[in-house]
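Structure incoming, see below.
Removed: one protein chain of the complex. Kept in place: all other protein chains.
For chain A:
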Amino acid sequence: MSYHIFQSARAQIYSIPFYLTTLGPPLPSLSVPFSRNPRPHSPLRGSARVRSPETSHPARRSSPAAAWRICVIIERNASQSMMKRFVYINDDSSQDSYCDNRISNRKYTLLNFLPKNLWEQFSRFMNQYFLLIACLQLWSLITPVNPASTWGPLIFIFAVSATKEAWDDYNRYLSDKQANEKEVWVVKEGIRKHIQAQDIRIGNIVWLRENDEVPCDLVLIGTSEPQGICYVETAALDGETDLKTRVIPSACIGLAPEQLHKIKGVIECPNPDKDIRRFDGNMRLFPPFIDNDLCPLTINNTLLQSCYLRNTEWACGVAVYTGNETKLGMSRGVPEPKLTAVDAMIDKLTGAIFLFQIVVVIVLGFSGNIWKDTEARKQWYVKYPDEGPWYELLVIPLRFELLCSIMIPISIKVSLDLVKSLYAKFIDWDEEMYDHDTDTPSHAANTAISEDLGQVEYILTDKTGTLTENRMIFRRCCIGGIFYGNENGDALKDAELLNAVAKNVPDVIRFLTIMTICNTVIPVRSNSGAIMYKAQSQDEDALVNAAACLHMVLISKNGNTLEVNFNGSVIQYEILDILEFTSDRKRMSVVVRDCQNEKILLLSKGADEAIFPCAYAGQQIRTSVDAVEQYAQLGLRTLCLGWRELKDDEYEEWSHLFKEASTALFDREWKLAEVCQRLEHDLEILGVTAIEDRLQDGVPETIETLRKSGINFWMLTGDKQNTAIQIALLCNFISSEPKGQLLFINGKTEDEVVRSLERVLLTMRITSSEPKDLAFVVDGWALEVILKQYREAFTELAILSRTAICCRVTPSQKAQLVELLKSCDYRTLAIGDGGNDVRMIQQAHIGVGISGREGLQAARAADYSIGKFRFLKRLILVHGRYSYNRTAFLSQYSFYKSLVICFIQILFSLFSGVSGTSLFNSVSLMAYNVFYTSTPVLTSVLDKDLTEKTVMQHPQILFYCQAGRLLNPSTFAGWFGRSLYHALVVFFISVHAYAGEKCEMEELSMVALSGCIWLQAFVVTLEMNSFTILQHLAIWGNFVAFYVINCIVSTIPSAGMYAIMFRLCKQPSYWITMVLIVAVGMGPVLAIKYFRYTYRSSAINILQQAERSRGIILSMGTLESQLKSVEKDVASLSITQPKNRNPVYEPLLSDSPTATRRSIGSSTFDFFQPSRLSASYSRNCKNN
């Protein structure tokens, strides 16, 4: 605990603006003023021992005054870059200056928990409102009821959410603790020791072994690899799953592990920031190591926290940033809490009610004051003083404010939180969303957004691993124009290929050699002697395994030598160079020396468009091109293989260039690519491999169902266009001609891209009225151009198009596309499985992760994690839909019941001299809101309007949720009207039945209250669709409980309502009154509901009716198959005008000029019951 205080205090010291310190006298070493090190010793020592670190800034060499001026200028421009820290390698005496490596993700400490949590809770409007009300209630002059009636629930609500926060924070503390107490190897006083991760200090040398997680930000100084490289996986940092190479700085090359223990030096680096792509530092080693030479450091020399060391035996580095100051720690932000559309709507309605309340208060307060001045002064028994205090004018309005404060139900937040966590639990519990293969149940990490699942309009899906299994299988190949493998079997079983291998056909052998060698796969011999392959890419894994099946087995890779067993004979190769795969080059090559004949070979594999241009002039690549096309048609992933023999002198020459480029400090990647280009030409194309990535089970059905329900699908993939289109066809994503049409947006230059975008847009506009499945296809490059400059046009296209395929897109582009759709106010759901989907998942309204083969990053970042894509159907149609329906009812009912009681109070005040008397006593009011009316409605979490089966059969029904048909201002107006009507009924019947000699205050109050309770029970019953035993128990049990509780309270002599309940229960007129209230209150509601249900039935009603008569369901099945084809067309038609999805039917607008655009939409959707209270509201009208 004390640590946190200490840290925060220190943070304050640090935060003193640094430019203030620059105003001090310029010191010889200009680094000093910028050091944030509170202890002066290290910079001085630094300048004494190191030959002025500022040499890297030539400007500073001029006179101190000039330097100071420049510094100030630079300071203004980039104050960040001027702040330096000095890290003394392996120097135990200087390590206290910076924080240790303790990670803290905690929001609170024990001391600040209460104030901080309260502050956070009170930053919400609702809470401020309730607090204000509660405070006003302490003023006894104006309070109509006991303040406890507000304070009680308020404190309860606060306690509940504070407890939840505390629990979450405690869990964070536990996970931090786990990370902090992890054991790591660190050099202390020249000896390697095992210490806890939290004790790492700046300047410590940390040793990592393969697959270790990097505990803090390190500057690499040594690895097991002689070339001084190591591999890291940075997925946790940037979501990219490919391994990245990190190199040791030139100054450290060639140091033996023993030397690394004793290494001393200084690293100058910027103060911590969150830029994970930049690290501008430099390093100087002290004697006896190479001195005099300042070695620049870049991000390529670092190992950042939370990365994993891969394929490298060991690596060691100097800790430069620790604890929460690491790049990861700095960029770690609390993700914005996601707000559902339903929440937003409830907020809006709350605001509206609040305004209504203000109006009521002003009107009543004003008339109350007038009544007081005109009438009440005549009422001698009220004894109004002639002269009131200054605030007298305010008293009556404030009383009404308090009386009306119950309009906004205090219980709604608790109720909603409660049911939402239950929705989430239902998802966790769902057996049908449990994946047997991987033993993963579904999980709702975010418990607050289940309703949004039912309102999804766009699903953006990854391809590999999400739609497909991400299990690559070598299926076919084409070697030298001969196709191996056919529809019935894969190439591995093709006798012809086996024969060819047996006969040592040179092309085939070479083909296999490339499959075996040209990769970064590492063979590992397991204990049993079997060879396992560790590959970064599933494709390479598939190729090596396939080659092994064809008797070309990769046995071992030791440093640069590589052994292959072919038909029993071991062949050795020496790897000379690896020309790595990058997404720009789209190919990789290796240069090997065949140890048998000392020939140098260049072996390449890559995407067709990257390999074919490298073919030697005159080669017939026709068949290979055909093969690629044919395989892509089948949805297979293709790779082209090629080779060339290199002459020794050619290689020597090139090798020199390559070495130069690979040690370049600037633009290394670009230089390397250029050098590689010089070698990769005149290849002999050997053939094409085709790898299958199978679709997951049930993907086409899931997509078809969800598309039918009106959800638009976008596929965002890093894969190439053809494969993406084929997969899209396979999984019902798009229809083939003539029903569907693909529109391509592409081009070599920006102009071309723009022209094609315009063309596509035009086609889209023209054909939008035709029942045709249009989809546009765009690739990453075109997308970049478009998103940068032609956002508007693309937005329009996005709105018009139901389907889109975006190929070759980067993680950030995926996120950008989500952002684009969000900006059009669509509810988006992003689903993916890999680290590259994390950003899109976090960006979308709902992120769904598939806990798949690419790890759990996506699943961890997501709001929901599921085992298989097909569970999405159930997640949306069942869980999302039910959640939305239930919340819609629950929230509106909460307002309704509060309004009822509030309207009764208002009506009563008209009969009590507008003086703000409360008809109900405090206990009743509190119990009414918190207990009597909350319990029955909570069981709506079990309500099901339609069975899951029916919903699955008729996914179109989801439309009601998408368009927000069950919770919008017009439905709310219905509830509002109902509450007013019920208040009138309850009040006037009570008042008339209990007139004259019976109109005693307590009695009348109890009559009115029980009238409300009776009505509530019937309202809930009428609005509930299905009754389980729990619902019966809650509704009728609550009803009984009301009488029991009131009878108990009636036995307490000091209570205001002493004996009242017993008196009432004995009166026949009481019971007659209750029945009358129910009949008058519910009669019209029931009649209207019945009329609508039968004669203006909504699709939901029809399906409910159909469910009851099972025979019809059967006939519907047959009918459906007949209409299936037509339905699809309608579905596509309906989406062509997505912006016209008005949640309410607008008959008045049908003749207006603006209606022409709408008419298409409304004719499609006129199955909605015409709402009587329709008129103005239109959720999607922003476009018009």
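One rule holds in what follows: contacts are C-beta pairs under 8 Å (C-beta built on N, C-alpha and C of every residue); 3 or more make two chains touch, one makes a residue touch a chain; residues count from 1.
Keep this in mind: contacts and distances are computed from a predicted model.
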Listed names "DNA-directed RNA polymerase III subunit RPC6", "ALA-interacting subunit", "Zinc finger protein STOP1-like protein" or "Gamma-secretase subunit APH-1", with the criterion being the UniProt name of the chain not displayed: "ALA-interacting subunit"
Sole residue of A:Tyr129, A:Tyr434, A:Tyr790 or A:Tyr1043 that reaches the chain not shown, by the stated touch rule: A:Tyr434
Contact with the hidden chain (one of A:Val521, A:Ala724, A:Leu919 or A:Leu1064): A:Leu919
Positions on chain A contacted by the hidden chain, ascending: 144, 375-376, 378-385, 399, 425-426, 428-432, 434, 436, 439-441, 882, 908, 911-913, 915-917, 919, 942, 944, 947-949, 954, 956, 989, 991-1005, 1025-1031, 1053-1054, 1056, 1058-1059, 1063, 1067-1069, 1072-1073, 1076, 1079-1080, 1083, 1086-1087, 1089-1090, 1093-1095, 1097, 1099, 1102-1109, 1112, 1115-1116, 1119-1120, 1123, 1126-1127, 1129-1131, 1163-1167
